[in-house]
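Only one protein chain is missing from this complex, and each of the others stays in its spot.
Showing chain A:
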Amino acid sequence: MKTDTVTANTTLKLPDLDKVLDVLGAWVLAIVWISPLLFAAWAALQPSGTALGLDFSNPLTFENFVYVWGAVPWGGYFTNTVVLVTLILAGQLVLCTLAGFAFARFEFKGRDTVFILVLLQLFILPEVLIVENYAIVSKLGLFDTALGIGLPYMASAFGIFLLRQAFKSVPIELEEAARIEGCSWMGVLWKVYVPAAKPVYLAYALVSIATHWNNFLWPLIVTNSPETRPLTVGLSLFGAPETGVDISVISAATIMTIAPLLMAFLIFQRQFIQAFLRAGIR
């Protein structure tokens, strides 16, 4: 806005070429970027078998959605995903809060070494350790359970790191005041630190939900029944090309899978982007 005054004496000129190219470029890229989604939405509304013709004269129909809903236990998959995401998030919040608090406010022998080990876990991806983790989960008797899918993700190094940073930035005077009033350590954590880190919690929760809603490889490996399978695995089984399902049906299934998260995103767009920002900056 500040530049308005500087350029006020040149407003009679045509808008400069740079600016026009910027706007054009930004729009074209935006349309290209969103087009796979738009095409899929459009294809899903076409009678099956005709979608690829890009023929705009066909009437729109919801039959693909009806068919997909009847062909696969989506309701169950959906519930499984919700249960899974909730379970993981709950576990992460508890474990990472406690550990983050320990690393931020307590002095103990070997703390810094252990913390570096924790950071190292950011690079030992659970995805890469599928072979052994599969063996461990099976040995624990957790194969094909929500807990089996979720447990490896609960002690999240990322979460511990974020919360440690957040707790460290809380002024120590707040803690001392609470302690004078007779709060225990747990009381201090719950009444001072957790409320102070609220935005970080929100950010972390959104990132965690989006990650695990979308996770695929690990759930594929440790599930083998419709009773535990999350949406992504269900969708992959359904969409496999060799089953001969045609593209408008696959599109309908895809749209159904992503709709809840997509809607949540469109409603909470600001918070979402803010959340990703906050989670990534540190």
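Note that in this section contacts are C-beta pairs under 8 Å (C-beta built on N, C-alpha and C of every residue); 3 or more make two chains touch, one makes a residue touch a chain; residues count from 1.
The working rule: contacts and distances are computed from a predicted model.
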Undepicted complex member, UniProt protein name, chosen from "FAD-dependent tricarballylate dehydrogenase TcuA", "ABC transporter permease", "Peptidoglycan glycosyltransferase MrdB" or "Putative transcriptional regulator": "ABC transporter permease"
Residue in contact with the excluded chain [from A:45, A:68, A:157 or A:170]: A:157
Among A:61, A:121 or A:145, the residue in touch with the chain that has been omitted: A:121
Option from A:31, A:66, A:90 or A:177 whose C-beta touches the chain left out: A:31
Interface with the undisplayed chain - residues on chain A: 2-3, 6, 18, 22-23, 25-27, 29-31, 33-34, 36-37, 39-40, 43, 52-54, 94-96, 98-99, 101-103, 105-109, 111, 114, 116-136, 151-152, 154-155, 157, 160, 185, 210, 213-217, 220-221, 231-232, 235-236, 239-241, 247, 250-251, 253-254, 257-258, 261-262, 265-266, 269, 272-273, 276-277, 280-281
